[in-house]
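Just dropping this structure here.
Only a single protein chain was left out; the remaining protein chains are all shown in position.
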Amino acid sequence: MTKKVAIVAVAQTKYEENYYRQSELVYQCVEKVLDETGLTFEEGKGIDAAVTASDDFWDARTISNTAIGDVVGAHYGTEEKVAQDGAQAAFYAYMEILSGHSDIVLVTAHCKESQPVSRNLITNAGFDPYFQRPLGLDHLVAAALQARRYMHTYGITRGQCAKAVVKSHKNGKNNPYVTKARDITVEDVLNSKMLASPISELDIHPVTDGACALILAEEEKAKKITDNLVWMKGVSNCYDAFYLGDRDLANCDSLVSAAKRAYKMAGIQNPLKEIDVAEISTRYSYREPLWTEGLGFCGRGEGGKLLDEGVTKMGGEIPVNPSGGVLVGCPYITAGLARVAEIALQLRGEAGARQVSGAEIGLAHGTSGPCGQLHCVLILGK
Amino acid sequence: MSRKEHDKWAYSIPGKLALNYIYYLGDFNTKFFTELRDNKKILGVKCPKCNRVYMPPRPVCGRCLSKLDEWVELSDKGTLLSYTVVNYSEPYQPAAPPIIYGIIKLDGADTGFTHLLGEVDAEKLRIGMRVQAVFKDKREASIQDIKYFKPI
Amino acid sequence: MVEREERFIKKRAPGTLAVKIPLRMPVNWPTGPYMGKFLKEIKENAKIWGIKCSKCGRIVAPPRMVCGSCHIVQKEWIPLGNEGTLLYFSVVFQKFTDPQTGEERKVPYAWGVIELDGGGVINHYLSETEITELLQWRGKRVRAVFKDKKDRKGDFWDIKYFTLVEE
Partner (left out) sequence: MVKKNRNVAIVGVGQTYHKRRRPDVTQVELVNEAVRAALKDAQLDIADIDVVVHGNMELFEGNYQGDMWHVDGDGAYMKSGIRITTGGTTGGALVCATDNIVASGLYDVALCVGFEKMEEGEATGGITGMADPLWFRWMMSGALTGATFAERLGALTMEQLERLELVAAKLRVQLADNAVRNPYAHLRMKLTVDDVMNSRLLVYPLRLFHMCPESSGACALILASEEKAERITDKPVWIKDHVTTHLEDFVVGVITGTESTMRHCARKLYERNKITNPLKQIDTFEMYDPNVWWHMDWMTEFLFLKPGENIEMIEKGRTALEGDFPINASGGVVSTNPIGATAMLRVAEAALQVRGDAGEHQIPKEVNTAMASSFGGSTWTILHLLTKEKPK
């Protein structure tokens, strides 16, 4: 592959609950990345195309991207919508540039979790209508079943998972986009209201609204925009089986597979050593140890130990979620793209108080589906 | 518009998204659900290529895309692979909380399937415990024709 | 629609089985500052405002944050007045489930595209549903009829409909 693609600008909104409309949220980000790069939507002179991530259920709107057309340059412009996690949109935008069809692509993702009265109402519709949906399953139930299976298989404790929550809140305090970070302890997590055992209230990401945008550009054009480039080094994704009992939920084979392919593309042999910082989508606390296993930061079943030993904390060998991550609030859909944006900030050295010093290679991860049925892994480098 | 404008003017209007859906079972699923309704039989399906017996049964093997039609009668007994006690309430749930869900691997199947657990003390639940299906008296060709699984 | 499907199932009975799952998702629609101001002005002052793009001059009601073609943030609020000219209309006869309520929407109903005196174009219901009558309305003056102030809630229905201005 000859062509190289870089991230030239990123922007995020605050992650909070508010009364902004979807397009207004997205525009807050679009305005920032356009200002920063000096690009416009004028045909042939700036942004060639937009890839947006949103979902008809979350927006309660058929063809949810019609609502944001005016702010992403859809006025006689090209726009495509990825109806999955935002990391998938970054992945697709990257391929769109490699294809030669576009040189500069705007990527956005948005979601307002505060719009539906309950998030579970939406995720319940994610199950097949014959065998699972009538039983009242939703993402939270599925996550609890996975958490139990995982913790049982490898002897991971709730206390270990709670450490991921505490770490997220601690890191989140350094992130100006986070509004829900608190001083909490492992005991606070363990004593919070049990919703679906073994998952209690603080094990779950809080309700927030938010959007994220970034601009991807091919090498030559990217270099004209900024000197501080973040390159796409390796990308892949992978689907897993759908039914919860089709696989052993204690493992995440599709993540293993997606990560392997992305590492191969980026020329990474030892992720723990070679990757300096990771932002991963952990909607529930048990997912931090589980996903870090899948990503090969440690062996199977060793994710808890990784947290115990502080390998993934700030200053550790591979800080995971210096931004606080999804556990301190980052909505569905936006979550994956925000992970990419955070890694870009880290590699640009613009992450402020949450900066991992000297970060040169970073990993961003996004996931869709009740128990990680689809994982997307992106390796970025300076 | 600034944050001030947001705080001054913006609010929310209660509404809903309401649409009706109807999902046909299809000939394949119809076989499973009518056997369940009429004979209290739980059928799995075997993939001749992957040599796996699937529960829930499915007309196509997701791994090799083979058409599946080799029905296998499964036991109404199985092993619990995972479980959770749900303490929150949503309109789509089949019962008031606490609701216990489990993933159950029926004897004769290679995959687990999700269902409810009943007649069990939440404290006594453990992975690996043996459970058995309890059928409803009045069955309507629905997954809820199995009332729940109870410990043996 | 579901009733129609039920008849279909009966006809195909006993072979055709189906699972019916109605979606009833309560939501809190955010207005944002633009729609919020637009609706509050109707609620409190019975006044329709639009927003004008400072570059292309296009006036939009209900307002948007950004002009889609010029891509600049909109700032200039324009009073549009409560009367205007009916440009086109549409009469709906087909029954269907209203996704806003889950109930069947009452038909026939008519809505129009109205160019308000202040320059903007707005869509709303019309008080008349007879096509022959409405064909006479086209190009004529129409005015907004508001709900009584005490009944206004800050939503679409604060304007009841537009009706012909009697000459």
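By letter and in written order, the chains are A, B and C; residue numbering begins at 1 in each of them.
The rule is simple: contacts are C-beta pairs under 8 Å (C-beta built on N, C-alpha and C of every residue); 3 or more make two chains touch, one makes a residue touch a chain.
These figures come from a predicted structure and were not determined experimentally.
Chemist: Just to confirm, in the complete assembly, which displayed chains does the hidden chain contact?
Modeler: Touch partners of the hidden chain, whole complex considered, are A, B, C.
Chemist: Using the touch definition from the top, which of A:N18, A:Q88, A:N171 or A:T226 touches the missing chain?
Modeler: A:Q88
Chemist: Any idea which of A:E16, A:E219 or A:D253 touches the chain not displayed?
Modeler: Of all options in A:E16, A:E219 or A:D253, contact with the hidden chain holds for A:D253.
Chemist: Applying the definition given at the start, please give the residues of chain A touching the unseen chain.
Modeler: So the residues of chain A touching the missing chain come out as 1, 3, 49, 55-57, 60-63, 65-67, 69-70, 74-84, 88, 91-92, 94-96, 98-101, 122-130, 235-242, 253-254, 257-258, 261, 368-370, 373-374.
Chemist: Using the document's contact rule, name the residues of chain C that touch the chain not shown here.
Modeler: 1, 5, 8, 12, 16, 18, 21, 23, 27, 29, 31, 35, 39, 58, 60, 62, 68-69, 87-94, 96-100, 105, 111, 113, 115, 121, 123-125, 131, 138, 155-157
Chemist: When the complex is taken as a whole, what residues of chain B touch the one chain not shown?
Modeler: Chain B touches the chain not shown through residues 13, 15, 17, 19-29, 58-65.
In the analysis below, only the chains that are shown with their structure count from here on.
Chemist: If you average the CA atoms of chain A and of chain C, how far apart do the two points sit, in angstrom?
Modeler: From the centre of chain A to the centre of chain C is 37 Å.
Chemist: As a quick test, compute the distance in whole Å between the mean CA positions of chain A and chain B.
Modeler: 29
Chemist: Counting only residues that touch at least 2 other chains, which ones in chain C make the list?
Modeler: Answer for chain C, listing residues that touch two or more other chains: 19, 21, 23, 25-34, 36, 65, 73.
Chemist: Where in chain A do residues touch two or more other chains at once?
Modeler: In chain A, residues 18-20, 24, 60, 121, 129-130, 133-134 touch at least two other chains, as defined above.
Chemist: Within their complex, state which residues of chain A touch chain C.
Modeler: Residues 18-21, 23-24, 27, 31, 40-41, 57, 60, 69-71, 73-75, 112, 114-117, 121-122, 125, 129-130, 133-134 of chain A touch chain C in their complex.
Chemist: Please give the residue numbers of chain C that touch chain B in the complex, ascending.
Modeler: Listed in rising order, the residues of chain C that touch chain B are 1-2, 5, 15-34, 36-37, 40, 65, 73, 97-102, 154-155.
Chemist: Under the touch definition given earlier, write down the residues of chain B that touch chain A in their complex.
Modeler: 1, 6, 10-12, 17, 21, 23, 25, 29, 33, 54-56, 62, 81-88, 90-95, 99, 101-105, 111-116, 122, 127, 142-144
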